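For reference, the structure discussed in these notes is given below.
The complex appears here without one of its protein chains, the remainder shown in place.
For reference, chains read A and B in written order, and residue numbers begin at 1 within each chain.
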């Protein structure tokens, strides 16, 4: 990866890891897991998406288990949730804001890392961005025994995909710059927040016989 | 992989991807997911097995995220299910036929790719074939919150294993040819259909105290 993006990459990763650790910790608190269950679920939610990304593009071992800064951010997020969860619960609305921020950060961080990795096609880079963004939430929900939000919620994967497309197109055009990255993350964030506010959902099947 | 099998490999992959996308989309429709939930589950079911296969044998990035033909087939399967699901539901029996075809296609595609990859032992190639064949269904069921069919259904993994063994033995004997591949896929399909028709199940534990 060009050194010029290393700091943007790290900043985006840290933002995403911390807020997804909060979301994972909150789910664990609600399920009445103990301290270590909260920490484990916070770390799985925070680091899962990035670990899958690195496996898919061949960055072994994944930064999610080797970079102490990301690990610290994940554990810190879990600890904060454990200690202050009544506060965190009251600010559920704020958590959704953070979750949208994490979605944007991870979509951009994932597609940026993929598109700057030799041998990864543009199409693959977009998908890696989406998987990075939604992966941690999927791991969190599967471990906690609930259907992943990406499958049943207001537009969730679509903003992540749009942000990834912006990053990959910019890379193809040779105009990948810091402000493009942050703008892309901001667009994902804004679209996701609009979907949450307006309860925008994708269309559902016209009719269906329950299983 | 020898070029001579590239077209058989692609054809088998495409068949498997499309029919597993139908099966994933159908489960999503029944769970009342929205359009994007249907597409995500269809793609996860269709591409999951192949992605795990490629991670296990070191083909990075996996074709499941980099080959636009497979991605298109997966998305198309999801879209078809979303648009025509009452029809698809009525033809559930036909879907089981397709599912058996996918099982055969993926068992052969997986073991073929593994056995022609340097450094993969014959035993590993057989297992990679089985994992390719059943992996997408496992991903689909775990995401949808149901126990994977491979664990509770009529003989499912066994036909896949037999097909993989045929491919790997043929490779060892130096007699890997197109007709062997399609025959192996046909045998898996036939055995699976016989198991479905006759409700053949493996023996269950003699007695068990419920948890």
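FYI, a residue touches a chain if its C-beta (ideal position, glycine included) is under 8 Å from a C-beta of that chain, and two chains touch if they have at least 3 such contacts.
Note that the coordinates shown come from a computational prediction; the quantities given were computed from them, not determined experimentally.
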Need a quick check: the contact residues on chain B for the chain that isn't drawn.
55-58, 114, 119-121, 123-124, 127-128, 131, 138, 142, 145-148, 150-152, 155-158, 201-211
For chain A, which residues touch the unseen chain?
28-38, 40-41, 51, 55, 60-62, 65-66, 68, 71, 82, 85-86, 89, 142-145
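Criterion: only the chains that are shown with their structure count from here on.
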So, what's the distance in Å between the C-alpha centres of chain B and chain A?
28
